[in-house]
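Up next is chain A:
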Amino acid sequence: MSNLYIELTNFTEWLLGLVAALLDWTKLGFLSDFGDWLQTAPVVDFVSTLLVAVIFLITAMMFGLCFIWQERKTLGRFMDRRGTQVGFLGFFQNFADGIKVILKEHIVPKDSDHLLFELAIFAYLASTFMLFGCIPYSDNFYVIDVDLAVLLGIAIFAFGPFSILIGGWSSNNKFTLIGGMRAAAQLIALEIPLLLCIVSVAVLTGDLSFVGVVTWQEENIWLIVPLCIGALTFFIAAIGESERIPFDLPEAEAELVEGWATEYGDVRWGLQMASDYFRAYILCGLFTMLFLGGWAGPEFIWAEAWYLSKTFIVFFFFIWVRAATVRIRTDQILKLGWRRLLPLAVVNLLIAVALKVAGVF
Partner candidate 1 sequence: MSQVIVYDSPDRSVEDVTNDIRSKFPSVEVLKVAPRRMHLRAPREVFLDLCKFMKDDLSFEHNSCVTPVDYMDHFTVVYHISSWTNHIMAEVQVDLPRDDPTVDSITPLWGGANWHEREAYDLMGVVFKGHPDLRRIMLPEEFRFHPLRKDFTVGRRV
Partner candidate 2 sequence: MPSDEMWINMGPQHPFNHGLWNLRVKLKGETITQAEPIIGYLHRGWEKMVENRTYSQIVPLADRLCYGSSLSWNHLYCLTAEKLFGIEAPERAKYIRVAVLELQRITSHLTWLMAVGTDLGSYTIMTWSIRERELFLDLLCKLSGARMTYNYCRIGGVRNDFPENYERDVNRTLDEFERRLRDLESLMDENEPFLMRTVGIGKMDGKTAMNLGLTGPIMRASGVDMDLRRLDPYEVYEDMKFEICTHTDGDVYARYRVRMDEMRESMKIVRQAMAEAPSGPIRVKAPRCPPKGNAVCHVEDPRGESLMYMVSDGTERPYRLKVRSPNFVNLSASPPMLLGFKISDVPAIMGVMDMCIGETDR
């Protein structure tokens, strides 16, 4: 399979050529000129980029929904029950839920800051959807491949806590305020170990684009072997970043009702809920890409399938952790982040530097 972008450019050129031919057939001067304009390079480029984006959004959302399904079924098995039974193997539960939240009424609390209340949730969702674009599925199937793709992804990720804080504050509710504060404190405490792990990957591979990192791993070794400490640190920090049990304090339902999202209803809440899984999906993707060799694997199935199956396996471990543990406290998370994960990440960085200096890789 050749590059997705090139394929779509060819398709767009053909499509626009067809449209131009149709317009030409009308024998109207201005329409023919319009048809010629449609075939110019900027328009073709724009339309094909748009198509890539739409395809990516839909596929990523579908896989995000598959994650929800996977969690429901796997968690069910851990708990000695069957999980959802709606439709074929429970696949339609997500659609039922989606229809339900779409039909709900949109309620804005009377004393909230209306503008920020409406904007914050969309900022959060937008940052999640932007992340989809940063993650390639294979060296042919991606949206962008800039040199600093990893950093770009993490930078967009860091936008999340900001919108959570704004959303929690603007709801004018004590529970959402505490939830927002917790989210900010927790995500910052866990982001630094996360970034240090990524730095160690960059030190070894000498590259910050996903394609480069994966190509390096294909040629040398999966990074989970030399950087096992870093992989563990990244895994724990990733659970915290995706706000899942045991680190789901921003929305700890036992004490904070629904955390920072308490006042959100209707489809906004539904997308926020799904967005947690999208973020978990992205973090699993990052883990696969950075430590498990991304789409590298024997070529009897597609590279994309390798990538996705690894992602689902990583998420299985996320679910396992959730099924086995209880929620821990804010101060304990911060302690864990600063006192345990940060030193581990530094040690991991030192190992990476030592390996590089010694010339092992």
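Just so it is clear, contacts are C-beta pairs under 8 Å (C-beta built on N, C-alpha and C of every residue); 3 or more make two chains touch, one makes a residue touch a chain; residues count from 1.
The candidates came about this way: all candidates are chains of the complex that A comes from, given by their letters.
All figures in this text were calculated on a predicted structure; none of them were measured in a lab.
**Q** For chain A, choose the touching candidate in this complex from 1 or 2.
**A** 2
**Q** Help me check something: in the complex, which residues belonging to chain A touch candidate 2?
**A** For this pair, the touching residues of chain A are 75, 78-81, 174-175, 178, 245-246, 248-249, 252-255, 257, 323-332.
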